[in-house]
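Structure, as structure tokens:
One chain of protein is taken out of this complex; the other chains stay put.
Labels run A and B following the written order; every chain starts at residue 1.
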Amino acid sequence: MSGAGLVLDGLTRRFGAAVALDGLSVRIADGGIVGLVGPDGAGKSTLMRLVAGLLRPDAGRVTLDGRDCATEAEALRTAIAYMPQSRGLWTDLSVIENLRLIADLRGVPAGERSARIERMLDSTGLAPFRDRLAGRLSGGMAQKAALACALIRPPRLVLLDEPSVGVDPISRRELWALVRELAGDGVPVLWSTAYLDEAERCDRVLLLDRGRLIGDGAPGDFTGALEDRCLRLTVARDRRLSAQARAARDPALVDAVLRGGHLDLVLAEDAPAPDAAALAPDDPQARIEPRAPRFEDAFVAALAAARRPAAPASSPAPSDDGPPRAGAPRPAARERDGGEALAVDRLVKRFGDFTAVDGVSFSVGRGEIFGLIGPNGAGKSTIFKMLCGLLPPSDGAARVAGIALRDSPAAARGRIGYMAQAFSLYGRLSVRRNLDFFAGAYGLPRAEARRRRDRALAEFGLAEVAGSRAGALPPGYRQRLSLAAALMHDPEILFLDEPTSGVDPPTRREFWLRIAAMADRGVTVMVTTHFLDEADYCDRLAVIYRGRLLALETPDALKAGAATAERPEPDVEDAFVALIEESDRRAAGGRSAA
Amino acid sequence: MSRAAARRLSALVGKESRQILRDPSSIAIAFVLPAILLFIFGYGVSLDAEGVPVAVVVEQPSPQADSLAAAFAGSPSFDPVYPLHRTPAQRLLRLGEVRAVVVVPASFEADLARGDAAVQVLLDGTDANTARIVSGYADGVLSGWLADLARERGARTAPVIEAESRIWFNPAVRSRNFLIPGLVAIVMTLTGALLTSLLVAREYDRGTIETLMATPAGVGEILAGKVVPTFLLGMASMGLSVAMAVWLFDVPLRGSFLVLAGASALFLTAALGLGLVISAATKDQFVAGQLAILVTFLPAFLLSGFIFNIDAMPPAIQAVSHLVAARYFIAIAQTVFLVGTEWSVILPNAAALAVMGVAFLGLARALLVKRLG
Partner (left out) sequence: MFRRIRALIVKELLAILNDPKSRAILVVLPLVQLGVFPFAATFEVDSIRIAVWNPDGGVASRDLVARFAGAPVFHPVVAIDGRPAIEAALPAREADLVIVIDQRFSADVAAGRPAAIQLLVDGSNSNTALVTLSYAREIVRDHAAAIGPDPPARLATRALYNPNLESAWFILPGLLGILTTIASLAVTAFSVAREKETGTFQQLLVTPLRPAEILVGKMVPGLVIGLAQGAVIVAVMHGVYGVPLAGSLALLAGALAVFLTSVIGIGLAVSAIARTQQQALFGAFLFTVPMVILSGFATPVENMPGWIRTLTLGNPLRWFMEIARGVVLKDLPPAAVLNLTWPMALIAVVTLTVAALVFRRRAG
């Protein structure tokens, strides 16, 4: 089988006993962006590497315009632009040095080199940062630089492996525009992603699960099939978890996910719509309405269909009595009593001449899920670091769990839990040892430490991997372990710094279910995220931009504020982008007026 | 080589050079540590014992006993103290304040007259080497004293054999003349093998290996890109070492500098090759670094004839030393520095280095494939 375009024919690749790709056949002849979507372990990266000639298939073949990607790999190098998941920039070289190096390696003609590089710098907006070391770029800028490197020579095929991980929504939109602009007409772009809202923007989506193709079509084809199967249950906040648990047990429903004040449901094929009263018997106000399907619904439905009858592997173990319990039990569950968990008053942080945080004030109630959103470099992480006692503020005050941070940061640190952006547990230690360590680091007595560790192993579904090295765990397990470790000492406030970055959708929603359960028990949750569809899970959102607080609203209020005639129902991302653009306009206006 | 390949190679060389020059720890390893080592070996380390502290105990003063005791003071080899009794002298020996105790017994005068006097020497045996040297020195002092005694008395003595000794190549027997040429090998091992061992492993650690592999650059080009700058750095630190040796420490360079540079180039190639082999095989910086110390740096120190004499080692260890590139280079370096351009020594050793260089580079080339997993 040969022909124009990229052709995968019975492609199979194993790693030891594990099958990464299982007889995959697909043909991509036309230009445009082809989304490669699937949970962790679906085989997305393996597929990319096979096409890039970095792996050899065990069976089947890949060809590009009739040339074999494995045996003629060297000949195809200049035809294929590949951006690995790790970005692959040399952090100790500057942007322009990275570009020049790759241009020379990929054989961009010497006469065209500087023109081509300038064009890339202009398109990516990196021209002012050309001499900055790649290691000093923000996440979004680094992704753009890596993209510019990959596309420095006009290719025949573009492979982008999770290019938008860790990139804020604004930069992500720019990245999309860039790829469309730079790839060129008729050039297929294979774009793997864990962001399901991104899948909706692709021209074509390949849905992968466990090395098999379980869906192939335009995004509309996927959502169209679910047109009448998507419902929304509106329910009182304190009843939503029990409603979710009931929905999860209902065979007529393939999905039930919390989103803000709502529970979004997906019906099984040909199943009748459930009764609001059945799902929330103790809330007379509960009501069910139809809603527009999202790509995520299609994704979950397709996964459920492909894996039937087995339950989705990474969904939380169903519990009989209500929602899963998170963290260690406490003598008396703290209530959402409206008390203050955290207060920030005119907080300022300066680094030399640069003001990273510029007089931010807000307060967070006990049991609230409070989201900080903003573009890369807006100051979110700096606020987080100050609140965790990692950075001393330049000015202003902060009280964490009733303790003034300035007076006793170590005491305040004992009351908080922190889950870093990257997996930052000890990869060489076993799961059990990691939990032991954090229990000890927070000074728990030995017997108490052991009890909480065993409970955490059970509650987070980690018992069967308790002896495995943490570094060898699949991402979903690692994330659960990180959360369990952050909760070992029963903190009053939990700080989550981009907790779902690089985590696949099923794991992500399971994670949010746990967070919601914890908030119900009175734990205050501070979270930053770039997945703005996740912002819906928060009670309130603070939009941070250039070190200042741009807005502090509930997600619904934020969306309502951004509604326009041509976009009556904006999502959080639309609202966010509108806010940022408005702020930029005002800043520009201010400058031109002055 | 095609023009495209030439451009790729020069781009890779530029990249590696910048990366090396930007990390202060590479510069420290290439220039600061060599300078420290040269200073220590140039000024500090000497194998020559002079003025060895000894305790001379004269149990019963007498003209002959005092004369012998004075002979120890008169020898430049010794720096004696004179405790009155054996016990305090032995205490000094135990505390390491003296290296030997010489006891001239109470009966010395009478024994000597009978022709059967024994002077007791107690050596601190902990440092076997120094003990042997001290024993030789003491022998020399006694023989000299006896010869003088015989002359005084006009007695017939043993036939005098005048052994006139001449030390070639290093008449003043300066340790640094012997150590510093060998040190050049150690210095080049630092950049050649230790620094190089991290270069490929780092690309794996940081994930940039995928970017490199996805370009048309061949494995040979990638390796050459890493070899060229470290080679130049290694030659530069060799130049620094030789300059310091000749101008600062007055080590004679009797042979041709060009020959020395040529041999250095061969040695450096072998060291680089081994560094790349380690790097490509381990793919992990920590392990690569430790392994490089184990299989390159320590052997260059121990099994190369740099300080320790290979001929005196057990046969098994001598056999292992044949696998150590530094051994061949040090033989050349010592010859070129102190003896001259002596081809009968240089050629076979250079041939061994060339074989090792080709073998290691070939092995590195074979270990690094443009594929993952």
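In this text, a residue touches a chain if its C-beta (ideal position, glycine included) is under 8 Å from a C-beta of that chain, and two chains touch if they have at least 3 such contacts.
What you are looking at is a predicted structure, and each value in this text was computed from that prediction instead of being measured.
Novice: What are the shown chains that the omitted chain is in contact with?
Specialist: Even though it is not drawn, that chain still touches A, B.
Novice: So which of A:115, A:292, A:422 or A:587 would be touching the chain we can't see?
Specialist: Here the residue in touch with the unshown chain is A:422.
Novice: Among B:8, B:202 or B:226, single out the residue that touches the unshown chain.
Specialist: Missing-chain contact among the listed residues: B:202.
Novice: Tell me where the left-out chain touches chain A, residue by residue.
Specialist: 388-390, 392, 410-411, 413-414, 416, 418, 420, 422-430, 433, 436-446, 469, 495
Novice: Determine and list the chain B residues touching the chain excluded from the picture.
Specialist: 23-26, 28-29, 32-33, 36-37, 40-41, 43-50, 53, 68, 93-96, 108, 111-133, 135-136, 138-140, 142-143, 146, 149, 156-171, 173-175, 177-178, 194, 198, 202, 284-287, 289-291, 293-294, 298, 302-303, 305, 307-309, 311-314, 317, 320, 331, 334-335, 337-340, 342, 344-345
Basically, only the chains that are shown with their structure count from here on.
Novice: Mind listing the chain B positions that touch chain A in their complex?
Specialist: 4, 7-8, 10-12, 14-15, 18-19, 22-23, 206-208, 210-218, 370-373
Novice: Which chain A residues qualify as touching chain B in the complex?
Specialist: Spelled out, the residues of chain A in touch with chain B are 15, 49, 52-56, 73-74, 77-78, 80, 82, 84-93, 97, 100-102, 104-107, 110, 149.
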